[in-house]
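Reviewing the structure listed below.
A single protein chain has been omitted from the complex, and every remaining protein chain is retained in its original position.
Showing chain A:
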Amino acid sequence: MDNASTISVSSPVVDFKEVTFQFLEDNSPVFTNISFSIHAGERVVLYGPSGCGKSTLLYLMNRLYPANCDGELSGSVALFHKDASSYAAGEINRRIATVFQDPETQFCMPTVEQEMAFTLENLHINREEMEQRITTTLDLTGLSAFRHSVIQTLSGGMKQRLATACALLIEPQVLLLDEPLAHLDPLTAHQYVEWLNALQLSSDFTVVVVEHRLDLWGSFFNRALHVKNSGVFSIEANPTRSPIQFPSRTSTVQDVVALEAQNISVNIDGNRLLSNISLSLRKGEIAVLAGPNGSGKSTLLKTICGILKKTDGQFKSGRTIPGYVPQSPEHLFVTNDVGQEISFSNHANADEISDIMHSLRLLEIQDAHPFAISHGQKRRVAIGAMIADQRPVLLLDEPTSGQDSEVLIELFHLIDSMAKEGFTVLIVTHDMAFAAAIADTVFLLNNGELTGRYENEQLWQQTELLKTHHLLPPIGAASYV
């Protein structure tokens, strides 16, 4: 075992030497003269902030680039001691498998079994071996019970496991993962990492992960390569990160009720989605609404702001109804530039609008198309539009999902400053580290019923309660190996 691993560690399976890569439509290269290598059996993370080109690196490793883009590559990319460009189409995909970020866009067949067969048919594997490989891989990955399940009915976490299982089917030497946790909630992400850890120990493939949030991975990795635009990547052995440290904030709750819901129930198409929900929010309060997927969190937000009709109960919320920012803020956009987007509803005068533009830092992008700006900027535009509508209560649906630490800290300050100005904010999130840092109160929702209202500090000791709501306490990174 020791001998075998020392021999394999010494031979690089991926070797980049002085690689420069540029998209033809860009003015400057994504990378200039970068060098790094990855050895067999390693667990390597390519680490860097969003937008630094990590995914591009991954696509160079599985030959999706430069074959599928208008890009110019110089320097040497060697895969298994051979120049990457010398491989025939599809040849490298028999040895290097990839799992992508978005669990929704990796499948083309209706059922789990058919999806796995798709991969094996691509490789022209004979019928008996297909059968046998599918059975073994399902056993290995613990997915045997789902063999005949329809993929669309699986949860995001299960889909990501299936994508990994489809990758392992080809018995790859290298497994590439492109931010595999981005769309999963923390508990599911944690379970996925544990699962991958056990798989790697039993099958001994090389793992290369592109990631901007190391804290979710505990001590999974042997090495971190710090991705930068040029030069040799620096290496960090056994990298770990503690969860993001948010600044502390003082509560700004005022003793004025901003929104009160009494016995709200919602039925849609004969299904009871919410029953008997009563809650009250005060001016300047930041509240978090948490619970498992499908428990009715988004339905509650949409009912409070009047998008969905309530079946029963009543709201008291002063003059105007609350504002709502969906998980994809661009869904709110209806005009062609940021300035028009803010002034669209005509509820605010010119002074108020320029105030909003100033405080949300939108002046420098006011002529940009709202679809062409970054995700953080989109959210600020959406919030600005809601404030300009004179809505004193803001409901944010999953603003933390898939965001890196920089965006999360920016979001923290944004919400904090809005509470200081007297806005009331209700946030749906799975990220309990974020919730613990920002919330005054936490509401838990399960099966369409409100299971409790907790002051921030009281909740985090109750591990069992959190677990039944599919949540993870904010502190305590797990350890592996």
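Brief remarks follow.
Basically, contacts are C-beta pairs under 8 Å (C-beta built on N, C-alpha and C of every residue); 3 or more make two chains touch, one makes a residue touch a chain; residues count from 1.
Going forward, contacts and distances are computed from a predicted model.
Candidate names were "Low-complexity protein", "Deoxyribose-phosphate aldolase", "Energy-coupling factor transporter transmembrane protein EcfT" or "ATP synthase subunit a", and the UniProt protein name of the unshown chain is "Energy-coupling factor transporter transmembrane protein EcfT".
For the options A:Ile125, A:Val232, A:Val257 or A:Ile409, the residue in contact with the chain missing from this view is A:Ile125.
Of the candidate positions A:Lys82, A:His331 or A:His358, contact with the unshown chain belongs to A:His331. In the complete complex, the residue from A:Thr105, A:Asn271 or A:Gln461 that touches the missing chain is A:Thr105. One chain is missing from the display, and on chain A it is touched by residues 59, 62, 64, 68, 89-90, 93-94, 97-98, 100-102, 104-110, 113-114, 117-127, 130, 151-152, 163, 166-167, 170, 302, 305-308, 323-324, 326, 328, 330-334, 344-345, 371, 385, 389.
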